[in-house]
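Just one protein chain is left out here, and the rest sit where they should.
Let's look at chain A:
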Amino acid sequence: MLSLRQVSRLGWRTIISPRALHTSPPVSAIGRLPAGTHTIPEGRDQVETSRAEWGYVERLFPPKTVPRPQATPGEVKPSGWVAPSASRDDHPYFVPRNRSHMLPVYLEHKPIISKYRTSVHHVEGDIFALLEELREYLKEQRQPKILNMRAHEPHQRIEVKGQYVAEVREFLLQKGF
């Protein structure tokens, strides 16, 4: 059994930053306030230390990085998540997954305004080739009256006016990205 004083000698600091505390001058009447006292009853400061249950504390540590999925290339998991299978030489372009291992296809939409934009991020290589192939695919799938698309090369992005997330995802999965 250790007392709190003995534990403090182990180097257990209270949570105060090491920098000097900058305090303002106290109110003049503060010296006249009744002083409070707080005593810890006897026996309360005796503590028992243990490392046996430290495993349970380590269980609570959050992971520092996003874990890598364990899947063979092209494997389809029960939730519908597909592992990437394409390599950089397969096509003139390459669309890697984002840091959460998901396809980088996003729908930008401001509520109230009827303005939707589907965008594909992180496009590497010949972005214009991907743009044309995607244009053909979307025309075939949805036959829209107007299809506005553009490739923003410096930002490595392809933007499509409208809601085409499902079709774009399907296209990228077919390519193995």
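Quick note on the criterion: contacts are C-beta pairs under 8 Å (C-beta built on N, C-alpha and C of every residue); 3 or more make two chains touch, one makes a residue touch a chain; residues count from 1.
Convention: contacts and distances are computed from a predicted model.
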item	value
Chain excluded from display, named as in UniProt, from "Mediator of RNA polymerase II transcription subunit 8", "Large ribosomal subunit protein uL15m", "GATOR2 complex protein WDR24" or "Trafficking protein particle complex subunit 2-like protein"	"Large ribosomal subunit protein uL15m"
Chain not shown: contacting residue from A:Val66, A:Ala129 or A:Ala166	A:Val66
Residue of A:Pro34, A:Gly55 or A:Pro111 in touch with the missing chain, whole complex considered	A:Gly55
Those residues of chain A which, in the complete complex, touch the missing chain	1, 7, 10-15, 41, 43-44, 46-57, 59-63, 66-71, 77-81, 100-102
